[in-house]
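To start, the structure itself, in structure tokens.
All protein chains but one are shown in place.
For chain A:
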Amino acid sequence: MSARVGTYLAAPVMAFLIALCVTPLLILFAYSFFRVDFVAISYDPSFANYAKIAGSATYRGLILKAFGSGALVAAITAVIGYPVAWFIAKRAGAMKSALLTLLLVPLYSGDLVRVFAWRVLLGAEGVINRSLIWAGVTDAPIQGLLFSPLATHIALTYNYLPFMVIGLWLAFESLDDAWLEAAADLGAKGPSRFARVVLPLTSPGLIAGGLMVFVMVVGDYLTPQLLGGASGITVISAINDLFGTAFDWPLGSAIAWTMLAILMAFFALGAVLIRRSSLVGGA
């Protein structure tokens, strides 16, 4: 009885989600099989758009670049995030909630604000170049700092690091110190303790945090556009151009759905890995 009432109560939410989230995606999915005939959309379905993506070195390259960036930033945030998360969970003591708040504060400022902050730091007249010149390290500003893949990835790492740290922090909170003591007791030195105990037992946090960072980096449009310069063209900006300037909705939809399918595959893989890691479920 109460279960049925619950179903009814959930109905508006479900209707809302279907109407505003699933439907647009399905419309997009349908569009991805159409094609553009001069300025009108011709509604005869085919796989032509997907074939075009597969056959185009440009689109393949852009998709690969997006996932490469996602993986790279996920890896960098993991390397930085591990010690930070460990410190917050195990050593911060009374400062724990203050540190967690501090970690989240940048997220409350807008994307644009953060991106422009990096322009101030990295620009030719920026803080870093000025300091280097003042210190005599270089005579002329280093141009490659801003409007380069380097700038993009620095800002992406900065933007999404909190998500990785939160994931790892949760994992560290449930990591019993006695396991580390037991590993040391049995003869494992630091690196071995990390590889055989810490890494496997925090892997659900690593996978969850990694997926989150990965997805957000792949979908980030602003950061490469504003900091990447010539390298700022991404698959997302390509989709934007196809929908806006080129008026090729079907091809844009097809690229969007290709990305979506690959991301969903990654999520499925992550879910399987977390379940396998024996920390959830078990028995």
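We adopt the following convention: a residue touches a chain if its C-beta (ideal position, glycine included) is under 8 Å from a C-beta of that chain, and two chains touch if they have at least 3 such contacts; residues count from 1.
Note that in this section contacts and distances are computed from a predicted model.
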Name per UniProt, for the chain absent here [options: "Succinate dehydrogenase/fumarate reductase iron-sulfur subunit", "Serine/threonine protein phosphatase", "Sarcosine oxidase gamma subunit" or "ABC transporter"]: "ABC transporter"
Touch criterion as defined above, residue of A:Phe47, A:Trp179 or A:Phe267 at the omitted chain: A:Trp179
Identified contact with the non-displayed chain, of A:Val197, A:Leu211 or A:Ile255: A:Val197
Touching residues (missing chain, whole complex) on chain A: 176, 178-179, 181-189, 192, 196-197, 200-201, 277-279, 282-283
